[in-house]
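A single protein chain has been removed from this complex, and every other one stays in its place.
By written order: A and B. Residues from 1 in each chain.
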Amino acid sequence: MSLIVLNGITKIFNRGRPDEFTALSDVSLEIEPRGLAVFRGPSGSGKTTLLSIVGCMAKPSAGRVLVKGREVTSLPDRFLTDIRRHTFGFIFQQLHLVRGISALENVILPAYPSGEGLASLRERGVRLLDLLGLAHRADTNVEWLSGGEAQRVAIARALINEPAIVIADEPTAHLDTKLSLDFMAAMERLKAEGKTILFASHDPLVYESTMVDRVLEMRDGRIVAERRAS
Amino acid sequence: MIVSPAVIALMLGSAAVGLLALYASAWGVRILRHWDLRSGSESQLQLEKRTYLVSTLMAWAFAFQVGSLFLFIFTAEDLHRLFVGAMCAAGTLNVNEFGYPTILLKVGNALLAGIWLIVNYTDNRASDYPLIRKKYAFLLVITPLLLAEAVLQGAYFAGLKANVITSCCGSLFGAEAQGPVSSLVGLPAGPMRAALIASLSITFASGLLFRSGRVRAGGLFSVSSLAAFFISIAALVSYISPYIYELPTHHCPFCILQREYSYIGYFFYASLLGGAIPGAAVGVLLPFRGIGCLQGVLPPVLRRLTFASLFLYFLFSLLVVYSISFSALIVEMD
Partner (left out) sequence: MNWIDKQRNIVDFALSSLLRRWRKNLALLCVYTFVVFIVASVVFFAEALKRDACLVLEGAPDVVVQRLIAGRHDLISSGHMEKLARITGVSDVKGRLWAYYFEPSVGANYTMVVTEEAAGRPGTVAIGAGVSRTLLAGQGDLIAFRGHDGAYVSLEVARVFPSSSELVSADLVEISEEDFRALFGLPEGIYTDLTLRVRNPKETVVVADKIRRLLPDTRPILREEILRTYEALFDWRGGIVLAIFAGAALAFIIFAWDKATSLTLEERREIGILKAVGWETSEVIVMKSWEGIVISLTAFLLGLVLAYVHVFFTSGTLFEPVLKGWAVLYPRFQPVPFIDPYQVATLFFLTVVPYTVATVIPSWGAATIDPDTIMRQ
């Protein structure tokens, strides 16, 4: 069974206004469990919009999204959020860590509303940071972290709710080659654990990597080509 | 017009609740007219966001409403010294014709607002807003009542005139305070006790039946829990309060709120309101148990509501038994 099915997804921003524009038009797509898929294309091609719709962050203007067989487009926000936080982990282009609090607090932030006790949350957070070799920085404020460390905090945060799918938008845009390779190595481990990984990227280092199973070429809000690793 | 800080606070509170409800209703009307869950349009997304606002506004309005109910009683109690013939809040409320309507409306609105919040909570549990039109229509009913309460309360306070020395002789010899309370006082203690025991027993029995799965008992439970609320208040006046005051002739439903009686009245009224609101909400929600997506959601909610109602009525019963058995007063039942 496909993990995610997109059926005729169209997303139009500012509909009915002079600045109306169509970010996605009639995109259909299936994503199988396990494996790494990359959406590739120039900026403005609709990669980010597609990821945010796949990740239940935004609703499409038309079309349907099924997550694990469940239709989610017509769900109220609170149910969508519930599905999102148990299914997806997000790594953003700008990382978007909350400044002024420690690395560990950033990592466990997504799990606060779950109602898990802070003590056990912290324990899980430290374990995640430890896996990424960052346990010694757990209590450091995120402003004092290096770029690579911040990147790993963002990865740990994406994993705290034990999602089946990890979504990353241009993850290597602000990283040098070494850090980018580190990042890909971390993703490889996740893939080995059986997680599904979705990237939007136009970095060859990402989409030409041997661990990528599927590359989807996007342009003007459509998927124009697809390449699968054999 | 009496301008005491508490009066200003109450007017402010009512104005705030009225404004919140009015604003919520304005969105309620738009939601009623334009709601379309299937549509992914911007305006539908905006409306969906507004439902959060309305929920939040109403939650605060309800909190203020309950607070202002008690503050109102407290104020009436405090002002009684200003009026000849008023021994406590019962007399103050009777100073003009708006007093008792105001407090009745306040109690009614607190009940309605509580029920609304429960309906809203239930609706939000289900995945497709099955009750959205009904709850916003309900909101449009509550709002005018809340506004009417603010107006009545304003009229009540505006109509209060304290006696000052210069006009004392003229006002001295007015009639003694008499209100609806005095008719409750007249209710005989024996039958009142029987009614109280009966209504509470029916509530407990039907509530337990309902919880154990007999859906039909739900309606009876809801009606009896609401009836128990009113019977309990009448019983408080006619039959229980003399035990608390340890005076066979004192029947005031308000004095029990005072420090002298260790504020026991707050526990009485809070447990009664807390018992009646979920009890009544069960009756409101019960007809919707057939709606598709509520089938999974409603039963646990109803069970919890029933439990809450039964628990608080149980607390109330304990308080009553405690007050009567530890009272120095012994009343012969006729």
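Simple rule for what comes next: a contact is a pair of C-beta atoms (placed from the backbone, for glycine too) under 8 Å apart; a residue touches a chain by one contact, two chains touch by 3 or more.
Remember, it's a predicted structure, so these values are computed and weren't measured experimentally.
Novice: Hey, which of A:Ile12, A:Ala58, A:Leu75 or A:Ile197 is the one touching the hidden chain?
Specialist: Once the missing chain is taken into account, the touching residue is A:Ala58.
Novice: List the residues of subunit A that touch the chain left out of this view.
Specialist: 48-49, 51-52, 57-58, 77-78, 81-82, 84-85, 90, 92-94, 96-101, 105, 109-110, 112-118, 121, 157, 161, 169
Novice: What does the interface between subunit B and the hidden chain look like in terms of residue numbers?
Specialist: 2-10, 12-13, 16, 19-20, 23, 49, 52-53, 55-57, 60, 64, 67-68, 70-71, 74-75, 78, 81-84, 162-165, 168-169, 172-173, 259, 263
The working rule: only the chains that are shown with their structure count from here on.
Novice: Of all residues in subunit B, which touch subunit A in the complex?
Specialist: Going through subunit B, the ones touching subunit A are 37-38, 40-42, 45, 48-49, 52, 124, 127-129.
Novice: Considering the complex alone, what residue numbers of subunit A touch subunit B?
Specialist: 14-15, 59-62, 73-79
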